[in-house]
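Right, chain A next:
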Amino acid sequence: MNKILLKILLLMLIASLFSGCIQPDAKDTPAGTLSLSTTTSTCDTDLLDVLNARFEEENNVKVLTLCQGTGKAIATGEMGAADVVLVHAPSSELEAVERGSFIDRQFVMYNYFVIIGPVSDPANVTHAASATDAFTRIADAQVPFISRGDNSGTHTKELGLWNETNITPQGAWYQSVGKGMGDTIITADIKQGYTLSDRGTYLAMKDKIELEVLFEKDKEFLYNPYHVMAVNPEKFPDVNYEMTLKYIEYLTSSEGQDLIQDYGMEEYGQALFIPANNTDEAV
Partner candidate 1 sequence: MSSAEFIIQGIITAIELIAGMDPYILSIAGVSLKVSGTATFIASLTAIPLSFIISHREFWGKQKLLTLINTGMGLPSVFVGLFVFIMLVPAGPLGFLKLIFTPKAMIIAQYILVTPIITSISLAAINAVPIAIRENAYSLGGSHRDVAVVVLKEAKFGIVTSVLAGFGRAIAEVGAILIVGGNIAYTGSVGGIGEGLSYTRTLTTAITSETSSGDISVAIALGLILITINLSVNAAVSMLQGRGEERGTA
Partner candidate 2 sequence: MLQSACCREGGKNVVLLEITGLGKTFGGKQVLRDISLDVEKGEIFAMMGPSGTGKTTLLRILNLLERADAGHIKLDGMVINGGQNNNRIAARQRISMVFQSSALFNDTVYNNVAYGLKVRGMDKHTIKSKVDQCLALVGLIGYENRKAKTLSGGEEQRIAFARAVVFEPDLLLLDEPTANLDPSNVVKIEEIIRTINRELNTTIIIATHHMNQVRRLADRVGMLLDGELIETGRVEDVFVKAADERTRAFIVGEMVY
């Protein structure tokens, strides 16, 4: 019996080798590929699947999506390891454009960040007057606050908010996880703590957690715009710039914008992202 087990294992190993030897060239570099580096908030919702499936069909191309935080996504683009990025941290984006790493930056869509937390709301953020007030209440109550801590767009926004409150968040109640949005929400849920989330990811995960949106009124501070940018082909001549231009055009076209508008209506009863509709961004 042992012998049989061993043989099966060796066969498995050999089979896996052959699959490795025969397939990779066909599969390693699919005919045309567009490498997209983006944030976990667009990945954790299925919006990208919807958008990319249509684009792939129309352009006979495979979109390879790297789901990273905004900070990492921008860094990946700056190292030339992606063709195009879709991110949501305007200040970091503009710095990277300034450095000459990206071109053709376009406004794609937006939504609002929300402050989520346990239903019992021990910090009483429901009655906060502004986002900064909500943050101050959490700090005062010393209840757990889970921070992304991953240099993502959401993290950048969170730090900006703390900055506005003039509070330096520290102590046992402030916990940085260094992970994506989904992980951070799950951690906050387990710890019955607060966190800052983009609306899309929260809605996509709503059924799996007990946390609820406790504060979202502050349109000014919680505004969350997404931009698409092309990796500068002058810096990295090997990027697929031609396809990137098509992709940017697609996202900002009425076709792409309508898909964004409709996404989530069926599943969540509301749109997760609001299309930019070619209007200039508010901030």
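Inclusion criterion for the candidates: all candidates are chains of the complex that A comes from, given by their letters.
In the analysis below, a residue touches a chain if its C-beta (ideal position, glycine included) is under 8 Å from a C-beta of that chain, and two chains touch if they have at least 3 such contacts; residues count from 1.
Note that the structure is a prediction, hence the values are computed from the model and not measured.
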Single touching candidate for chain A, where 1 or 2 all sit in one complex: 1
In the complex, chain A residues that touch candidate 1: 2, 5-6, 8-10, 12-13, 15-17, 19-21, 23-24, 27-29, 35, 40, 43-44, 46, 48-50, 52-54, 56, 62-67, 78-81, 179-180, 182-183, 185-186, 204-205, 208-209, 236, 238-239
